[in-house]
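Just one protein chain is left out here, and the rest sit where they should.
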Amino acid sequence: MKKTYLRQSFDTGIIFGIVHIFCVLIAFNAMLGSLLAKIVNVTSSLTSPAVGALIAYAVILGLWAGIASALRQRELSDGKRLLASLVTGSSSGLLAAVLVGIFQLMLILNINPRDYLTNLSLPFMQACLYSLPGLLGILANFFTFLISAFVGGLLVVGWNLHGFASIRHQINNAPKNWIAKLRSGSAKKQLIQKYVFYALLFVLIAILPLEWGSYWNYVIGTVGLYVIMGLGLNIIVGLSGQLVLGYIAFFAIGAYTMALLNAPIPHNLMWGFWPALVLAILLAALAGFLLGLPLMRLRGDYLAIVTLGFGEIIRILLNSDLLTSFSGGPRGVQGIHGPTIFGQVFSDVNYMYLIILAVALAMYVYNRLQHSRTGRAWLAIREDETVARATGVNTNKYKLLALVIGAGFAGLAGAISAAMNQFIGPGDQSLMASINVLCEIIVGGMGNIPGTLLGAFALKGLPELLREVENFRMLAFGALLVAMMILRPEGLIPSQRPTLELPEETPPATSSTLTDAAKIKPPEENPHD
Amino acid sequence: MTENIIECREVTKIFGGLTAVNKVDVFVPKSSIFSIIGPNGAGKTTLFNCISGFYTPEHGEVYFEGEPLRGKTTDAIASMGISRTYQNIRLFSNLTTIENVLVGQHHRLRETWVDAILNTRRYQTEEKASIQEGVRWLNFVGLQGLGNTPARSMPYGAQRRLEIARALGSNPKLLLLDEPTAGMNPQETLEMTALIRRLRDEFGITIILIEHDMHVVMGISDHIAVLDFGLKIADGTPKEIQANPRVIEAYLGPGGAALAKKYSRNK
Amino acid sequence: MHHSPTKSIARKAVIAIMTADIPHDLKKKGNQLLKLIRPLLGGIVGLFLIYRLYVILIVEHPYGPDTWTRLLIAGLILGGVYSLIAIGYTLVYGILFMINFAHGDVMMLGAFGGYFVFEALNALKVGIDAKSNFLNVYPYYSIIIAFIVGMTVAALTGYFLEKIAYRPLRKAPRLVPLISAIGASIFLENAVELLFSPQLRNYTNPDILHRGSGWTIVINHSNVIVPYTGVFSFLLSAILLVIVYTIVRKTRLGRAMRAVALDKKTAALMGVDVDSTISQTFILSGALAGAAGVMFGIHNGLIYYYTGFIPGIKAFTAAVLGGIGNLPGAMLGGMFLGIVESVGPAALGIDFQLKDVLAFVILILVLIFKPSGLLGESLAEEKL
Partner (left out) sequence: MKKFMKVVFVLSIAAFLFAGCAPKATLPAACTSDAAGCAVFTSGQTVKIGMGAPMTGGNASYGIDISQGATIAIADAGDVKGWKFALDAEDDQGAAEGGAAVANKFVSDPAIVAVAGHIFSGATAAAVPIYEKAGIPMLSPSATNPVLTTTGSKVFNRIAFSDLMQGPGAADYLYTTLKVKNLALLHDGTDYGKGLADIVSKQFAKDGGTVVDEEAITPGETDYTAVLSSVASKSPDALYFGGYTAEGAIIANEMKQTGLEKAIFFGDDGTYGADFLTRTGSNGEGAYASIAPVSPDSPAKDKFNAAYKAQFGKEAGSLSPYTWAGYDSAAALASVIKSVAFVDGGKLYIPRTALITAVRNLKGYVGLSGTFTCQSNGECNTGSPQFVIVKSGAWVPADKQ
């Protein structure tokens, strides 16, 4: 049955009200407040925020509610839409009023709920009541929502804000259109575009590391390492379709190889960076092989849990008393020697360039494989393992190969990061790290390079950018992840298969290069045209 | 005896209680079209699965060119020269059509991941050649110009043809077609039958066919085997089969034989 | 000890992979290798385990029967909680084929629900003297209320989780709901941290369930305590497991669930309301997680926003171990895992620090031999 528009807008209001209550209870409003306060330079803290800031927050939320509910009633008349926004405002305001009403009660009865709801200090509750006495504060809260929602409605009706909806839609399709635009146009134009693009890219890559200081070098460097891991995992999950949850284990193996070979404690072997790098990659790959060998029969989530277990096993062992003498135990390995250039150790800039090179290499390899017989075999396995097998693909071999190569990528990333941080400890090898990489490739769009790049920035860059909101950043991150999946389930940049240029009229058979193709000569001209 | 490319000797496949295929003998001469018919659930597809190695029969043995297939993995069997299509179309739906055919060629190519990374001559030549051959197969089955369209976005009939192109890509000696004309209109059906004939006549591929459309079956088969409830109830040329009362009963139920006689006399 | 054979096989296979192409005979060898490696690896580890067992139990036997009893008790209690959470995983997996990563956090929320009930009832005075508060005057009611509230909170969480985070993704590729679930999990954890502070909370039990006290059995001159809380949570989980099993096997809802699990389209055609069935599944699994949470709090006594994470992962492991999607499997897996974790290290003479390693190794071994878990349906025949 269809709800009336009033009922709908009432519900909208309720939802916004609930969101508001949640925000107040986690003192998110105060955080926004203190951000605003920072901008206008007023002292304010989470425990006793500036009243003005809280009002500002409430107004913003109210406006949003009003606009949302007015936009929702697209087909209705302006009057009704205003009414809708009013209803929304009142229902959300009602909830807000109830909340602060309870606050007022606690203040009067002098109950301190902080033992349970940690943010509700008395000054905070005062501030939420706009430090007004008695009913005034409650009414004030109610009317902030009511009025701002109404204003929101006016905005929509006034000079119409359907813009919002369409903007959202555009944002949704932006990457697709953008790519399409790049792909469009004459071959020559495309070529020029391509060259210009790469030239600019090169200039950027050449200049930026020198310019943007150690912090951004570090952040972008980490992103780079995650790109490498993302590509590696993409070979396993994106191409060959095996869900692996303990991917970080291979990273750990690479990192510890580098660490144990190039740190004074515990072994003081001092192989130097480059041989250690090679060995790190090889050992990680070998680990992938040994893990994969017995598990080829497993499919889907069984493989997932086993690899998850593998990751945990590696982490626990690295942390355990058993291997302390070997791997440094919980203390990890410190003072790892990095590579040297002209006799002096790498600076952050040097590392940046090293990582850029590694990323370029990883991209190259990934790209080559993706469009080869091997890559096609992987995709076939992902699409339908049984049929792939019946078509003559040795699925075991190729699944194993994917695991081995993917693990190698992780080893590379691990080795570099160990040298860059000059430290590696079991603390970094947590399950969440594996999950981060998985999220990276899925958020970005599985099985393609631009997606992986974007995903890496989203997952490693975003939390850095969100630093301003301190404790709220992981909350925001989680919410974004869900929203992301709902809005763009196929990832920011959906994969699409390459367009091979196919011969127009088929030249005489060159099947000599194909083994035993001699037996069978496909027709030169075909009957259907 | 050597003329038979495939020999099923007393092949028996049991699922739990029920015997899907029961002591079935099938001998298929080289470069012939051999049809397996029978009512639904007669065990036709199960027999296919035994041949292409999805199932290993409980009793009996399948010989391909005199070599027993027991214990061989499906990919090994495929690379021996047996390839097949599926009753419910099973393409690599997110790959393009040409890529589907290229996967079909997989086991004939020699290029490896190392070649791909180093972009060796072998990689380049093989890619070029295999793409060319792939395109020719696409043209052969009548999908010219559709090389770069994703398999999933193709019409039903085209998908069936693509499945055949993929099977041909692996350069088979024996081709198992599971209801190739199912759900096709008469026009498409005609084209398909023509296609199947050409496969035998031009390339000498042996074809085993599961088919419900009797016109097709009687039209193109050299030999027909009839399965019913897992048992082979008849075997022979189309003429013999048409005359065989047991077959007619299997299809038309008891008394059907007489009915059919009457019908044929009237003709 | 079991490195040399694996290594040599590894070398051969690496060559196999590196070499341009595996010619037929060699390919056959490769497949034989693959066939060989499984029993080889499994056999070696299995032998190792048996050897250790022999050494500990027959040769060294460092523990008396009292210790074994204690270990077993701990294992059974742990197993009870695990299987209860595992059931939740398995229900959801069985019907949606997705790993509900946030399930552990649903349990955590349930635990908090029970916690607040106990706190409130503890503060609620029902007599003149200071000691007489509702919690201890009416302990049975208190416990019942706590469970009702905890289960309700968790069930609601499960319901909204599905409605908001999973339902829009029904048609999406398999990994997408998983990521959404991970996001939800992160969100829930941090939300609880921000609401209630990261502080560890002490569960205030009613005195009849006082932690640490219990029946005392004397086994070779040392008293083994069977804690009330432990017995309580074990029995309760057993009862709940039976209830769930009957719901799924006998009731209309159960039939609907199984129908949807088999084939959503057909179920819908047969007049099963797929959406509501899935919602109810989430409510059911949520409620179980909630009960598990309250039990966890009552027995273990400490909860915080991260409480759900480790049990969540363990329960998922248990579910897979038993054959995910299979109810008795989840119960078996949970019990098995619990006992392995508490008894295993002692029985094999391994550091207790490595109990999780042991658990996962056993998981891997089981899956090597039964790729679909202890009671899972077999994938031996290729799916067609």
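Letters A, B and C mark the chains in the order given here, with residues in each chain numbered from 1 onward.
Following the convention adopted for this analysis, a contact is a pair of C-beta atoms (placed from the backbone, for glycine too) under 8 Å apart; a residue touches a chain by one contact, two chains touch by 3 or more.
Predicted model, so just to flag it, every value in this text is computed and none were measured.
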item	value
Missing chain: touched chains present in the view	A, C
Contact partner of the left-out chain, one of A:G134, A:G158, A:G427 or A:P503	A:G427
Residue of A:T12, A:S34, A:T222 or A:T452 in touch with the missing chain, whole complex considered	A:T222
From A:L105, A:L136, A:V203 or A:L361, residue that would touch the chain that is not displayed	A:V203
Positions on subunit C contacted by the hidden chain, ascending	62-64, 66-67, 70-71, 73-75, 77-78, 190, 193, 197-200, 202, 211-214, 222-225, 227, 296, 299-302, 304, 306-307, 309-310, 341-343, 345-346, 351-353, 355-356
Absent-chain interface as seen on subunit A, which is shown	47, 112, 114-115, 118, 121, 200, 203, 207-208, 210-219, 222, 265, 319-321, 324, 329-332, 334-335, 348, 417, 420-425, 427-428, 430, 432, 464, 467, 470-471, 473-474
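Definition applied: only the chains that are shown with their structure count from here on.
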item	value
Chain nearest the global centroid, as defined over all protein CA atoms shown	A
Between subunit B and subunit C, centroid-to-centroid distance (C-alpha), Å	47
Centre-to-centre distance between subunit C and subunit A (centres being mean Cα positions), rounded to whole Å	28
Of all residues in subunit C, the ones touching two or more other chains	27, 31, 382, 384
Junction residues of subunit A, two or more chains touched	386, 389, 394, 401
Contact footprint of subunit A on subunit C as seen in their complex	6, 9-10, 13-14, 16-17, 22, 27, 30-31, 34, 37-38, 41-42, 93, 99, 116, 119, 164-165, 168-169, 172-177, 179-180, 182-191, 193-197, 199, 313, 316-317, 320, 324, 351, 353-354, 356-357, 359-361, 363-364, 367-368, 371-373, 379, 382-384
Complex interface listing, subunit A residues touching subunit C	22, 25-28, 116-119, 237, 243, 286, 289-290, 293-302, 304-306, 308-310, 312-313, 316-317, 319-322, 386, 389, 394, 396-397, 400-401, 404, 431, 435, 438-439, 442-443, 446, 471-472, 474-475, 477-482, 484-486, 489-490
Complex contact set, residues of subunit A against subunit B	364-365, 368-369, 371-377, 379-380, 383-384, 386-395, 401, 405, 497, 499-500, 502-503, 506-507, 509-511, 513-517, 519-520, 522-524, 526-529
